[in-house]
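Excluded from the complex is one protein chain; the other protein chains are retained at their positions.
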Amino acid sequence: MDSGYIAQQLANGVILGSMYALVAIGFSMIYGIVRLINFAHGDIVMIGAFATLAFMETAGLPFPLVAFFVLLTGCSVGILIERISFRPMRGAPQVTGFIASLGISIMLQNLGILTLSAQPRNFSFPDYMQTLFQLGPVSFRVVDLIIILTAIFLMIALILLVKKTKLGIAMRATAENIDVARLMGININKTIMATFAIGSGLAGIAGLMWGGKFGQIDPLMGYIPGLKSFVAAVIGGVGSIPGAILGGFILGLAEVLFVGLLPPIYSSYRDAFVFGSLIIILIAMPNGLLGKNMEDRA
Amino acid sequence: MKKCLLIIALVFMSITLAAPCFSAEPIKIGALYSLTGGMSSIDTPSLRGAQLAVKIINQNGGLLDGRMIELLSVDAKTDQKAAAIGAKKLLSKGVIAGIGHSDPSFVLPSAPLFQKKGIPFVTSGATLPTLPMMIGDCMFMVPFGDDDQSFAIADYSFKSLGVKNVAVWTDNSMDFTKTLSRFYKQRAQELGMKIVLEDFFMMGDKDFSAQIARLKNTSPKPDAVFISSIPNEAGLTTKQIRESGLTLPIVSGDGFDTELIVTVPGKELANDVYFSTHTYREDPRPEVIKFVEDYRKEYGVAPENAFAPLGYDAVALIADAITRANSAEPKALKESLAKTMGFKAVTGEISYTRPSGVPVKGVSIISVKKGKYSVEEIWFPTVK
Partner (left out) sequence: MKTNRPRYSLAFMIIFLVVFSFFMDKTANDYLIAIVCFTGINIILAVSLNLTNGFTGLFSLGHPAFMAIGGYVTALLTFSIQKKPLFLPDLPQWMVSLHLPFFPALLVGGCCAALVALMVGLSVLRLKGHYLAVATMGFLIIIQVLLNNADSITRGPLGLNGLEDFTNVYWVAGWVVVTIYICWKIKFSSLGRSMLAIREDEMAANSLGINLFYTRSFALTAGAFFAGVAGGLWGHLITAMTPGSFSLIMSFNIVVMVVVGGTGSITGSITAAIIFTLTNECFRPLEENFGIYGVGEIVMSLILILILIFKPSGIFGTKEPDFVMGKHKHQN
């Protein structure tokens, strides 16, 4: 095993990690603000992927416009879910919200199978994106580079938003103490809606990337990204955006490296290794890597 | 007077219209497929094929004395519990035969229930060769066994592609793929090929960069890579292998029989791929051409994968057995099925001559070159 091989594996891990990170951020944001796990988050990724297909092939729009519309689609679906499922659940026990979002996830998946058929479909980005190029020992495609750059760009934009803008301050305030925030005159409903919109928009873009990278989408594809983003968010500390980003990259790297560095026999134990390490991390750091103990607040 | 005649005419018409309902009791066949959940992309085409067969047979006057076939379809939901419940439900409705399932892990909870009641169960898509032995004489298979299809592609790799060193990738999460690999390796070693690398992945995996990197670094260099996977990973593996610059032939079994190996990598990269499958794609036999045409007409798309004609064949096989036995009683049907010889199914000729109960069928070896499918040869097992 030479350094070139390891470098390639690291690169693959980073690419996968960026996608997980994007999905995990949205998930963590939503948890941070309403303390509810949104299990349908993964399915928003699926919707994003199918929306990309629709905009690109059926409507034939140019790529940047497609990305923009997919972002909008993600946002709208997020707002819809918030209205229907999360707003009525505020104040209910935590598990209730989790189960409700699970119901939405099942609904979306079955609607997908019913209307779109369960057959996997392909889609491909414009050709110029598929070109392979070498960076030292590591081979990339343009699409991979775009994924990493977009992910980094979005993450920086998000952190700036949360730290500098009024909306961001409102979001942080609401996450910290919803009652005091209300007393301060913050419009809670709007803030929560905005959080959902942003988080889901990111998930939609992640769907676009997922489809573009792997070339194949199907109505059940959201299950795995959803689960992994849950795990990534928890690793990094639920409710913390930098934590989600860190968690996403760690998960992506762990997956690729487990398969890449261990002998092939262990490839089938990959999930067991990843979750085993997850449990160990959690035992050692019960609130995740960057998490604060949010349960004790307010 | 006129009114009287009118009434008499109407009564006559209604009697003639109702008459078939009086004389013909429908023949009930149960269909157990997973129409929701992970297996739905494979099972739904099978059900559609089966429904098409029923429709055509009924249109042509039904079976025996004008009895119509009624296909009762139950969703197995990619869940063993639902499969078992579904089987019991169908049996309680008095079906004279059952068809279904494309994976042995769903046949195993359902078929023994049929066996217990002496009702034949014909699987359209499960290829595990030990199924009839495990379940009993009511178990019938429409497709060939995994042993045959693996031997076929192994023979082809050695004789036609000249492969001496081969890498084997196996999906370790499914019994079908593990069985396929086991038989391929067995035949490969018998022929004198050397297995230079064994790698694994799981169903649902999207990224194969680690396996590809290992493939590149193996020595001696493999002349081909055998990938044992189901359709969901077929396109992905092909695409990623070709994109990494590797041009070695990719061989596989019927898991690669899907449009995805061309659509996902794109026509340029879908090159030098060979797989063994049920004999129907690009096949000029009249049964095949008629089937594809009828399927297109009925559903508006070409058959999605090989499981569509397999479902069709399951119903057609039962219909043929009923006609030969001249009865729709389960016991007579079972004996008639066991005697099937040379039945011209869409997916090849079916004959049950072996003690294992696995049909002796031809296996198509299909090549994909720059996105075009073509039949390279048809392999036959040396009949035992």
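We call the chains A and B, going by the order they appear; numbering starts again at 1 in every chain.
Quick note on the criterion: contacts are C-beta pairs under 8 Å (C-beta built on N, C-alpha and C of every residue); 3 or more make two chains touch, one makes a residue touch a chain.
Being a predicted model, the structure only gives us computed values, none of them experimental.
Interchain touches from the omitted chain, evaluated on the whole complex, reach A, B. When you scan B:P45, B:G62 or B:P112 for touch with the missing chain, the hit is B:P112. Of B:M174, B:A345 or B:V368, it is B:M174 that touches the chain left out of the display. Only one of A:L158, A:V238 or A:L253 touches the absent chain when the whole complex is considered: A:V238. Mapped onto chain B, contacts with the missing chain fall at residues 35-36, 40, 72-75, 79-81, 84-85, 88-89, 91-92, 104-105, 108-109, 112-113, 128, 134, 172-175, 178. Considering the complete assembly, chain A touches the hidden chain via residues 31, 37, 84-85, 88-89, 91-96, 99-100, 102-104, 106-107, 110-111, 113-114, 227, 230-231, 234, 238, 268-269, 271-272, 275-276, 278-279, 282-283, 286-288, 295.
By definition in this document, only the chains that are shown with their structure count from here on.
In terms of their C-alpha centroids, the spacing between chain A and chain B amounts to 37 Å.
The part of chain A that touches chain B in the complex is made up of residues 1, 5, 8-9, 12, 16, 110, 113, 117-122, 124, 130, 132, 139, 141, 210, 214-216, 218, 220, 224, 255-256, 259-260, 264-265, 267-268, 270-271.
By the touch rule above, chain B contacts chain A in their complex via residues 36, 38, 40-41, 44, 172-173, 197-202, 204, 206-207, 209-211, 213-214, 217, 231-232, 235-236, 239, 243-245, 260, 263-266, 304.
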